[in-house]
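Presented below is the structure to which this report refers.
All protein chains but one are shown at their positions in the complex.
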Amino acid sequence: MAKDPLRYVTKVDLTRPGGEQPQLHNRWHPDVPFTETIEPGETVKIECLDWTGNQIKNTDNADDLRHVDLTQIHYLSGPFNINGAEPGDCLVVEIKDVQPLERQPWGYCGVFHKENGGGFLDKFYPECAKAVFDFEGIHCTSRHIPHVKFSGLIHPGIIGTAPSYEVLEEWNARESGLKAAIQHEHETSVANLPEPKNCSPGSATGEIAAKIAKEGARTIPGRPEHGGNCDIKNLSRGSKAFFPVYVKGAKLSLGDLHFSQGDGEITFCGAIEMPGVITIQTSIIKGGMKSLSLKSPMFIPGDVPNQYGPSRYLTFEGFSVTEEGEQKFLCATTAYRQACIRAIEYLRRFGYNDYQIYLLLSSAPIEGHIAGIVDVPNACTTIGIPMDIFDFDISPMAELKKLDMGNCALVTGSDHALTYSFK
Amino acid sequence: MAKDPLRYVTKVDLTRPGGEQPQLHNRWHPDVPFTETIEPGETVKIECLDWTGNQIKNTDNADDLRHVDLTQIHYLSGPFNINGAEPGDCLVVEIKDVQPLERQPWGYCGVFHKENGGGFLDKFYPECAKAVFDFEGIHCTSRHIPHVKFSGLIHPGIIGTAPSYEVLEEWNARESGLKAAIQHEHETSVANLPEPKNCSPGSATGEIAAKIAKEGARTIPGRPEHGGNCDIKNLSRGSKAFFPVYVKGAKLSLGDLHFSQGDGEITFCGAIEMPGVITIQTSIIKGGMKSLSLKSPMFIPGDVPNQYGPSRYLTFEGFSVTEEGEQKFLCATTAYRQACIRAIEYLRRFGYNDYQIYLLLSSAPIEGHIAGIVDVPNACTTIGIPMDIFDFDISPMAELKKLDMGNCALVTGSDHALTYSFK
Amino acid sequence: MAKDPLRYVTKVDLTRPGGEQPQLHNRWHPDVPFTETIEPGETVKIECLDWTGNQIKNTDNADDLRHVDLTQIHYLSGPFNINGAEPGDCLVVEIKDVQPLERQPWGYCGVFHKENGGGFLDKFYPECAKAVFDFEGIHCTSRHIPHVKFSGLIHPGIIGTAPSYEVLEEWNARESGLKAAIQHEHETSVANLPEPKNCSPGSATGEIAAKIAKEGARTIPGRPEHGGNCDIKNLSRGSKAFFPVYVKGAKLSLGDLHFSQGDGEITFCGAIEMPGVITIQTSIIKGGMKSLSLKSPMFIPGDVPNQYGPSRYLTFEGFSVTEEGEQKFLCATTAYRQACIRAIEYLRRFGYNDYQIYLLLSSAPIEGHIAGIVDVPNACTTIGIPMDIFDFDISPMAELKKLDMGNCALVTGSDHALTYSFK
Partner (left out) sequence: MAKDPLRYVTKVDLTRPGGEQPQLHNRWHPDVPFTETIEPGETVKIECLDWTGNQIKNTDNADDLRHVDLTQIHYLSGPFNINGAEPGDCLVVEIKDVQPLERQPWGYCGVFHKENGGGFLDKFYPECAKAVFDFEGIHCTSRHIPHVKFSGLIHPGIIGTAPSYEVLEEWNARESGLKAAIQHEHETSVANLPEPKNCSPGSATGEIAAKIAKEGARTIPGRPEHGGNCDIKNLSRGSKAFFPVYVKGAKLSLGDLHFSQGDGEITFCGAIEMPGVITIQTSIIKGGMKSLSLKSPMFIPGDVPNQYGPSRYLTFEGFSVTEEGEQKFLCATTAYRQACIRAIEYLRRFGYNDYQIYLLLSSAPIEGHIAGIVDVPNACTTIGIPMDIFDFDISPMAELKKLDMGNCALVTGSDHALTYSFK
């Protein structure tokens, strides 16, 4: 009795732009046509492009990153018809593995320019930077961030079911509401509304394609109703995730694979982005949305994450007082930003520049916790850095050694400051 | 050669109000007099009152909680003179143990009334509730939240060094600034400014006492400069914490011990609050504020937390869209609230009411993570519930069994709703 | 409603020999009288002496250890009448805590002289040595083994139910059988048969006491039928253990508390021995011996052991070829001895002498695994040393630094070799 190799339901081409590959799509819309049918219980393999659809190269400059076209991203594999799934059901997806492609054993983490995507700390680090990571089995290293090595907590940045028309309408209404209300207070876009330019509607054509282009929800934000671009590092190998089903067949899509990511994915292009292959098995809980009170996805993580001992994390505290000394009210976002800044200031002592640390905090298996969220007016968060990813001792008790830390990849010819002076 | 029992530098009386015990104090101010001197390297034991200074009783109603006087809280042990510590140094505190007092083997978690303290979900749960937890060795259980048992991740809610005059001034300025700016938008106090009423200045008297009463910073918020009421559950046994020193002798104070707490401490009186004894050892890194770039405390956790396998957490996702469907902009606070709501809705299916679950999420070793914080406009957070604290299977795959879950302690005669209908 | 402090069912006196304390006993026999009754569900505290009944002092020599009277050991607390337990039942014991006594914050590990107890490596290390460990909260350190600190995986070395007459007879028969068969091949005793000298029969007197003295099983070996001196380091805080019941009331006894122990407890007096207090709760599974096929104890460990990351163990391999080059046949005992020798040879490079390392491997949380036991003729075992218990880096990749390691406590005036030259 033979056991056949697992079936691939999607293959990708690393040499062509994502927009030219019709087995992929980059909008959330109920009308994107199915690419394949998957039976509940069947385990399948799905190849995925990196989130930019092959726009980034393995180079020592960040020129490619500087000019990434952000309308040409998130070419997702799928949507898949999970046979028998109906609105109101719960779709269970077990992530049985995620791997880089043997034919591209590297990925990258990027700091996007403030005027083209930005990131969590773009006020201080508005310029572009990039770190390329090489994959060797479970490990990655980067010539752009020396003296660091870690195993991947590998996961899909994006996974979700398709919205119904009603859900899609709600998304578009509330995001355009936000844009109307607060865009004027921000320099960069606070929400990306439907945009026909560079819409990839999968295999849809004609009127359907036009409808998707006009109405389809953009993929940048995760959304409570289906998950989507949730960027949860622990949704990794062995996880069992539970999704609400809004349309017949569930129309599961996924992509944006990450070799590793820190909590927060702070640089925005913040994980170690890569093309790869994900192996999944699905099942259906009939009527599960009601019986499980399932309004957002939930999941049970797998049992093979990288495990450092609990006492191997150097942990920084952040409170909701800005770097300018302004008191915010129970703002965990501000608090987490402060924790990140504290970590950057600390890690500088070993010779890294701020952009290198920013890239590292974004891509390594950093733990970001909400500690206290009720002690007015300060929220408190923590960021824990696993000391074992460094090949030298970063503990405050250790003798200080400055090492040659080289540099991350920058835009050719750039000569901007690599360090920011916090108050 | 005898090894003497460890020295107690503070003892407390569980039968008298905190305000009558001059070895305690409840304001942050550089002039609160030292209670004892501790030599670097010496290990000492310090008794502490519970955060309300003995106001809460082991009863089956929440009447005491309803009327807690919030000006009579946080009677801290200390401040201690760490011999040789000077401004600019880093004070290292190793938390060698925290234990309940053998003479009071119980603690409590409370939901405060919205008009007297409130909490993270007071919009939905404005009433009072209480759960008493019994301690038996490493374990706790509560007759008010049946079918749950867990070991304590025991820690001080409050630990910090005294501010200098300059730091104190900054605190008062920025918090009064916030109050001036946004109090009118809030029903409850957004910041608690210096308040002479019920100030406990330790052993200070006369003019010094009056000065402390007038200027002393209140203890509710943690603050970036020194930690204070940081409520970090992982700052537990075996942790090594690093504090900036602002005044001669460091003036370390601590208290507000927790037998256990969930990330966020969401009900406000949200940990399992208890009197207890903490064992610490200190050391000093001369000039450490500069050499370590130490602006806020940092720490390395201990190696004996309760450890569930990584795959033993049922994890809920929360995004920054409010329960009313309003889109917020990258607000991790909103996102975490949504994750909490999802967990409440799920756990109801086993027969718990919302107040019981709210108390449980606040006090059990719940993991609250920041997952993604850059995908405009949605922040994504997760809340992970260790399935092993229940004596039945809460997994979505398990057969559903409703159990008799009794009730938490409520205000005598109350008949308000115990469940909130989220949209 | 008050919650009373937990009830103590045994108290011990640290100033008098164990043999003078009738709430203790040092033989396994069905007729040792109950000391107290414990109700199923009740949580109680039980004080215990150290295993030598106060014979060892906190000194810098091993003179006390050299002359320990091995007939005066293992004064166990109990036996306890677990109300309702009957032969054929399973007694469930949850170990809710184990702590040192506040009044004696230290313990010791000893190498016994080859002619008085010996140990696993007595062929190479026949002399006496001792290390005193000081307890400070969860941590211990020893002035006799510098540069090491670890948290305790604290547990009872001995815990078991009383044998029935039939079980006792079997024990005495099979152990005297062994003695008859192989004693002539050994220099030291291969089994300790019933011995009236220094028998402590608890509160029994007269004929009963005489019967116990004559027939009572000695306490050195653990035995499959009831556990007894099993010396399992992971039977620690939070464990739930399942014991066969052979006599009415179960007659549970326990003692020989260990602050910490390595797998194998290789020096014999090999854990960090201490008096202390254990907190337990019991329950009964009626007819559990049959329904659970329970012939030997089994247990589920607790969730608060010290946790080093899986990659924090330096692991040595041992095979069943003796240090003389003799090939043994699938002998895991030989293989484990070789693994221990490899670890000793390695740790010497940092300046420790062999006796210090022998004491350390015996008392620290070392992991001893059976790896392969079927590949004729070699069994393979491993011994894993947590690198984080040292305050310097013991990794083979680290730069070698020799430190001043002082010495362990030796017999006064001794000048024997502290290092053994293995082939």
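List of remarks:
Chains here go by letter, A, B and C, matching the order in which they are written, and residues are numbered from 1 within each.
Following the convention adopted for this analysis, contacts are C-beta pairs under 8 Å (C-beta built on N, C-alpha and C of every residue); 3 or more make two chains touch, one makes a residue touch a chain.
Since we're looking at a predicted model, the values are computed, not measured.
When the full complex is taken into account, the listed residue touching the unshown chain is C:Asp231, out of C:Glu47, C:Asp231, C:Glu273 or C:Asp388. The chain that is not drawn here is touched, among residues C:Thr37, C:Thr205 or C:Ser395, by C:Ser395.
The chain not shown here is touched by just one of C:Ala210, C:Leu314 or C:Leu418, and that residue is C:Leu314.
For the chain missing from the display, the contacting residue among A:Gly302, A:Pro377 or A:Pro396 is A:Gly302, taking the whole complex into account. Residue in contact with the omitted chain (choice from C:Thr37, C:Thr205, C:Ser291 or C:Thr412): C:Ser291.
Although one chain is hidden here, its contacts on subunit B can still be listed: residues 307-312, 388, 393.
For subunit C, the residues in touch with the chain missing from this view are 90, 92, 119-120, 170, 174-175, 177-178, 182, 189-192, 220-224, 227, 229-234, 238, 242, 263-268, 270, 285, 288, 291-293, 295-305, 307, 309-319, 321, 325-333, 336, 338, 342, 345-346, 348-349, 367-382, 384, 395-397, 400. Within the complete assembly, residues 1-6, 43, 58-60, 95-97, 102-106, 132, 134, 136-139, 151, 237-238, 279, 281, 302-308, 388 of subunit A touch the chain that is not shown.
Assume only the chains that are shown with their structure count from here on.
Chain geometry summary: the mean Cα position of subunit A and that of subunit B are 32 Å apart. If you average the Cα atoms of subunit B and of subunit C, the two centres end up 39 Å apart. Within subunit C, contacts with two or more other chains are made by residues 307-308, 388.
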